[in-house]
Structure formats: structure tokens, C-alpha cells
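My questions will all concern the structure given below.
Apart from one protein chain that is not included, each protein chain of the complex appears where it belongs.
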């Protein structure tokens, strides 16, 4: 969707030389419903007819924004019109716009680093950010006024698959650790691996892991085939709520099998994985929202199939 | 594995003209552990050096045995040697043999038709059968004395996939019924489809159904590719415990959504499906046994990968 | 609430000499929302100023209605006014009335006996009943026109506790059967009772059973103390959705432990219990409705505590 000014970021971003952040969520409103968002992008028409845009609001859970390599942030904001500026676009589909804010930038203030269950995830942590009279120009708009939702949908899909793949990686590693531990440690006269209860934990974890893997591969395949992430949206929503749940259960069982060694993050990664997967049911939109998407789309499809 | 005498059954069986039954489970012993089986196949050496085999015992859950089209039963029995007969086979791997018993047959007595949660599943029901001095000859043995387990493993794999596919069919139909009902019925001022709780039931069912489908397709693909059902045994065991659980949850939710209409089997198939899927966690071997198989095989594989 | 004419039924009912039925649910509408109910009670003012009431509609799941000892049915119906009859009561709280219909009665026709998962529960089964021009008089009204909901609430509370107590009885019996079976049957070289997996099933069942018992006793105690079933309504709603779930899990585990013997209802009661408990999540109102009641009441209480 970019403009030339925006495209200067693209190559270094893909090369991994710079980072970006995506600022949608706000502390004051239920942000899983994006119509709630309050951050304002006010359009002014200046003295010589030049338009400018001013950003005001507060965001949080801005992952990566505090990373020193972060060179720009995409901010979702509600359009306001002042000083005689009016909505001149033909875009009717939304009140929200995404703006690219180069970083660092005057008026963009990090209020605090958020902890995730006590972890600050530094350097790639989560910021609470206030936006105070941030001055921007037309070149900073992504795809024009009011295209916020369209753009963010296109962006979030692949990111979500990526999250699921990482979740599967965590679960796979946790299963391996379970197998290893259960063959090394003995209790009540036999290896953990020989206790029926442990075997059940392993077998249930295999089922969860395989299910998560199958669903995600399927989704990725659909995405590749259809070449339009939009069509695969349903499958993305499906894995978005199904995979965190399945992989969480695997890690949870691994922790239980490790006993005291499982709940500390000093010798093993399991505790760290667990909080990561727990927050995945919220990051990228809470389960409730994705379940709704899937249900509504199935209802629609079924309805149409009968007309 | 067949002999010519046995092969006469094959073509009509595949054509669907005749049926067969498989008699392994016994009421008196935990039959999920086949070493427990008590039915005896006694080998006698007769006057002129001719061997004969006599079958005695009691079986139950013999699906299809009472069907009038059932022309033969495969019976799993423990070898006994009498009248100077001894074990002359080189087969060392098992005490159990499978024999083909043509049906009807003197000595094979149907004691009762078993009900499944009140259903008798007639005509293709489940029999409790007593075997009293059933006279057989060498031609009736499948693959020789003591090959019982090898043969039954080969036979059960594809049957289990077939069961899973039927389970998926039931779940898919149940989801369709949920979609339909929720768009037709109103409660508390809106269609069921508009209640958040119902949407969640639908979304969870989509996830369960898709997972079941993916796992089963994967397993079938492995089976086709490897051309040796034995290698796919793990995946079969996995779907054996995973799929009944997933599909059961779908049907269970559909019943809940149907209210009173869901628990009666007169107007809808859901109640019928539910008891079918509940028994699938037992038929073909209970979950506990398949979970153990999967866990042990993963433990072994992991162990070998580290040597 | 009764009139003298109605009270003639009371003593023989309490003595168990006669039975009654309660007809609320209708096949055509979501009856968990009673405002949906369509059965009509039409008030007519006849030639000499005498009022009469005529009942028309269709009910189902009328438990006990077909029992030969059933002498009367309480029917919930929507008021209609014809022939100049108007609503002269001061009762504003509802459009529904409960009428006592002596049984058998002209116009009350049993359309069919409903099955519950294949069981007809005879003689105390569940009827689908059509009501065709059933003639009634003022004496048949319970507590006056429009008091339907008030009366049915008062009636349903104690009935629900009774259902929970029966559920607990089923679970307790199932646990006993599990204990017995697991000490008698061997698999894979040891008694089921010695397998870790079975011990876990038992321990989880003890927890479920004890929880169900505690909650129900608490609720019964509150009901006795407060002497007003209305106040205990919340606790009744709570056990209404919690107890069927907990007890169902116990029976479900028992079935699994019994293997093939668990899913047949011929030798053991478990299969029968399971379908009974499954339908309990629907009979007396589906979970969704009772959960809503509890949530809303907690929200209100919390809200008031902060004013």
C-alpha cells in the first residue's frame, strides 16, 4: 500500500536491519473491538492550504517499540477534522486510518515497559506509549484516510500464522523434554516413563501437538494457494484460537512432569513458554473475537448454500 | 494370509453379498489385554493321524454375527494341545490363533443380543455367543497356529480408520444441524445464532471437526504411502483415541443446542450419534491401550534418536 | 396457591396414590425462554355471563403424563381473550397462566411417547400431547390469570434439588462400581486398581462426587433455613448446571473402566445413568439459562454492594 517515502523502510526491514512496531491497542478501551479506539489523528488545513496531521492518544502493548532498532511505528487512529479540513476521500468504509510514525519522534513518549507475568521481554519488550501532538504529513498515511481496517487485516494474517508456528515449536520442544525427563527420573520404584499417568500425559500431548501442526500446515497451504490472505482469513482465525489452547496444554503437562524444575525458568524453558502461550490467547485479539469470526462465517456460508 | 478354502469367501465379501464377524472380546476377562483371552482351540490328533481342532469359550460384542448374511466368523482363541498333539509350528510369537468358523455352525450359539445404551443395532447387532465343542479342521486356521496377534493387528488398522471416518461424518452432520437450527430458532429475543454462547459452541465444533479431519486424512495418507499398515500403526492408534473424543464433543454440543429435541432419537440423529461415538472410545480397544501404544513408541523413538 | 377444587388432589398426590404432570415445553418454540410459549388459553364469556376457558396447543416432554396413575396436568398457556372477555385481573406480571387439567380429559391427546436416547422410560415416560379445544372453568386456574411464571418458579426449585440428589445417587453408585470392578479385573499383569490411570479416574471421581454433594447439601440447607425457596433460587440455579456436569463425568469414567460391559444397559446401570445425566443438562431448563441467572444475579449483587 506504500508511498515512495514509506518504501525507504521496506528493504532494511526485510533485511532485519531495522524493526517496526504496530500500535493499535489502547489501555482505556476494549481494543478487541477496533471501533472503540480513541487515539485521534486530526487533519488541519494550514495557512497556505497545506494539510497536516496531528496524532494524540495513548497506546500500550506496543511490542518492539522500545527496541533501539525500531525505526517506525504503524499507528491506528480515528480521523478528526479541524480548521476547515474535511473528509475528501471517497473511502467510506471506516473512520480509522493507519499512519507511519518514524521513530524516535517528538511527542512519542514511552511511559513504561509492560511486564508479561513478571517478564519485561527486553529488548524486544512491550511499551505503554503516549502520543502527544505528534506532527505528521500526508506522506505518513498508509493507503489513505479511513483504510485502517483493511490494511490491518492484511497485515495481521501472516503474523498470526507465524505466532502459531512458534507456539508449535514450543510445544514440540516441551514434548521432547517430557520424553527425556521421563526416561531419566524415577519415582515410586520405576521411571516416570513407566507410570501409566505419565504415558497418558505423553499420548495426550502427541495428539495436541499433531492437531496443532495439521491445522496450521493446512492454513499455510491455503494461504499459499489462494494467494489472497483475505480468503484464508477464516482458517487463520481458526488456528488463532485453536493452536494456543492445544500447545498450552502440552507445555502445561510438561511442567507438571518436571515438578519443581518445571515452574522455575532458570534451568528450563517451560515456565517461560507457558506464560508466552497464555498470552497468545489475548495478543492478536482474544479468543472470543476469533471464535465469533469463524462462527459467523460458517453460518453465512451455510445460509448461502441453501438459497 | 488365506488358504484356497478361505478365499472362496473373499470375493462375495468384497462385493457386499455376505458379511463376516470378528470374535475376540470375552465377557469374563479384560479383553483389551489379549493375553487374557480364554477361549480354547484344542488340537487333537485323531485315530488316523488326522488333526482336528475344537473350539470352546464365550465371546461377546460380536458385531454383525447375528446378521443373516453373516457367512463366517474369525475367532481368536488360545491354543491347547490334547491327545498327543503338540505344537509343531515354528511360530513362536504367540499362544493365540485365529480360526475361520463358517456360519451358521453347530456349537455356535447366540446367547443374547447386546444393547448399546438401549439400542440393539439390529440387524447388524452385537451378539453374546457361546462356542461349545465347535469342530474345525486345519483349513480353518488363518496363517497358522499362534499367528493370532499378527493377523489381528493387520486387520484392525484399516477398520479403525474406517470408524474414524464415520465418526467425522457424524460430527460434520451434527455441525450442519447446529448451523441450521441456530438460524431457525429464537430465544430471549434473538436467533440462537446470535447468542455469543452458541457462536462459541459452533466455533469450538469447527475446531474439533477440522482437527479430527486433518489427523485422519494424514493417517490415511501415511497408510497409502507406506503400503504397510504396520508402519502407520502409531498414527492409527493416535486417531483411535483422539478422533472419538473430538467428534463426541461436536455431537454433544449439537445436542445441547437442540434442547429437548436433541436427546430424543425420533426426530434427529444426534442422540443416536452420541451413544455411537461414546462407545467408540471402547470398541476397537479402549483409549488407555492406544495411548499407551503411542507413548511407548514415542519414548522408544526418542531413545533411539539419542544413541 | 390452590382452590378447594384443586386441593382434592393434594392429599392423594402426597400419599403417592396419584401422579401429576407439568406441561410447559412445546416442540415448535425454544421453551427455555417461556415468553415464547404458544399454547393458548382463551377466555370466553358465555351466554349467561359465565366465563369459560378453552385450551389449544401442543406440548412435549410431558413426563409422567401417560402414566395411568396421572390424574391431572398443570399446563402453562398464554392468555387470549375472545367473545368480549377482557383481562379483569390486577395481575400485570405476565401473559401466562397455569391451568389444572384433570386427566384423562377430552381433547388431551397423546401423539406419541418420546424416547430418551432410545429409552421410552415407560410407564413414567415422556409424552407429546396435543391439546384440542380442552374445556375448562375458572376453578382450573392456578393462582389466577397471568401468574404462570410466579407459580412455576416456586414449583421448579425443589424439583431441581431432587433431580440433583438423584444425580448424586447415580454418581455414588457408579463410583462404587468402579471400585469393585477395578479390584476384580486384571489387565496387563495387574488389577485395574493398580494402574495409575485408573487411580486417577477414581480420584477425579471422588473430587467430582464430593463437590456435587457439598454444593447440593449447601443449597438444601439454605432452602430450609430461608424458608423461602425464592431466596435460594440462585443456589438452585448453580447446582442445576454444576451437578449434572460433575456427576456425568463420574459415570462417564465408570463406563470407560467397564469397557464393553459399560456401554450395554443389560448387566449394569451405567449406560442408563449416562443418558439420564446427559438429559439433565436440558430437562428443567438448559445450562445456558441457569448460568445466565447466576451471572446476572452476581453482577447485580456486586453492583449494589458498591452503591
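Which chain is which? They are A, B and C, in the order written, and residues in each are numbered from 1.
By definition in this document, a contact is a pair of C-beta atoms (placed from the backbone, for glycine too) under 8 Å apart; a residue touches a chain by one contact, two chains touch by 3 or more.
Quick caveat, the model's predicted, so the values are computed rather than measured.
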* Structure fact -> Neighbours of the unshown chain, displayed set only, are A, B, C
* With the full complex in mind, choose from A:6, A:25, A:39 or A:97 the residue touching the hidden chain. => A:25
* Structure fact -> Touch with the missing chain holds, among A:5, A:36 or A:137, for A:36
* Structure fact -> Logged for subunit B, residues touching the omitted partner chain are 195-200
* Structure fact -> Interface residues of subunit A toward the undisplayed chain are 25, 27, 29-33, 36, 60-61, 112, 114-119, 185-188, 192, 195, 197, 252, 255-256, 259-266, 271-272, 274-275, 278-279, 281-283, 286-288
* **Residues in subunit C touching the chain absent from view** => 175-176, 179-180, 182-183, 193, 196, 198-200, 202-204, 206-207, 210-211, 214-215, 218, 238, 241-242, 288, 290-292, 294-296, 298-299, 302-303
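Methods note: only the chains that are shown with their structure count from here on.
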* Structure fact -> Distance in whole angstrom between the CA centres of subunit B and subunit C is 38
* Structure fact -> The distance between the C-alpha centres of subunit A and subunit B, rounded to whole Å, is 44
* Can you list the subunit A residues in contact with two or more other chains? -> 196, 198-200
